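Complex shown without one protein chain; remaining protein chains in place.
Showing subunit A:
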Amino acid sequence: MSSPAAVDTEAEGPDLVCELDSVQGIVDALTSVRWKRHQDAVVELSEHGIVIIVEETACLQAKVYLQRELFVKYEYGAHGRPRFGVSLGLFVDCLNTFSVPGRSNILELRYPGPDMQLLLRSVDCPDSCIYADIRTRIPETISWDYNFEPAGSTPISFTVKSAALKEAIDDLEWPGSSIQIKLQPAPPSVIFRGEGHGDLQIDFNCYANTDLLIAFCCDQPISHRYKYKFLRATTSNIPSSVIRDNRGSKLTIGRGGMLKVQHLVSVAKPSTPHPHIDSAGYQQPSRIAYIEFFVKPEVEEDIVNDY
């Protein structure tokens, strides 16, 4: 408490006080980037919302964007962009205890607490209160920068039904190890190919699979290989609501073969709107959390040979 930082915090009030009415939606969004049991996450706060960043061995990074529009209240009082580290698993498990099925409930998040904790509490019921404080850590620096740049003049991308993408990647588990993703303009198609214990090729043909392949943009043939386990992490925990809502996922291949996978997770409240929102006349323009994965391609063999 004697450190100058703590005094400053007390004098200026918390960096962030916000309230959520759809805990389950946030749990779903965060669960989609939880590909293993113990993961450290970096949380970044800004006036636009909260970004949660998870990464693995400089090959895979995931970001969950919780825009301020997802919150029924969002009071941001910090200068700059405060960041803190937290265990993702613990954060999700903790949030999950606040999600009461069949009941609308308001959760308040506050940062920092007196000891730099992240403080959570349910605020809508006078006779029962759930509260938590989660210890935060000084975040590790992000080990590599995911500057995603388009590969050419037009971005090379396609949008596929999330369920179909997940199914395709699940099926590729059998050949395993390394998966080639190939896009070609003529005939316009996307090919997933796995070679390992056996060969498996999954084709999404633009003309044949119009219901699955929603959008396609490619002006030159391109092909890169990705480690199966990283590819799998991008869809393995996709929330059931995404499949239920029949949403699409967008995949873009950038410079150097960097793959970007984007999902949209609905954080809409299933029940009737809370009076709190109505009275404030607050419109919910989008109740969507954005999830982005960045996967680095495998180093091509000819490059390896050069070294």
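Keep this in mind: contacts are C-beta pairs under 8 Å (C-beta built on N, C-alpha and C of every residue); 3 or more make two chains touch, one makes a residue touch a chain; residues count from 1.
Quick note on the criterion: contacts and distances are computed from a predicted model.
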Undepicted complex member, UniProt protein name, chosen from "Checkpoint protein", "Multifunctional methyltransferase subunit TRM112-like protein", "Transcription termination factor 3, mitochondrial" or "BolA family member 2B": "Checkpoint protein"
Candidate in contact with the missing chain, chosen from A:V33, A:L70 or A:I134: A:I134
Touch with the omitted chain, as defined above, among A:N96, A:N205 or A:S236: A:N96
Chain not shown, touching residues in subunit A: 87, 90, 93-94, 96-97, 99-101, 103, 126-135
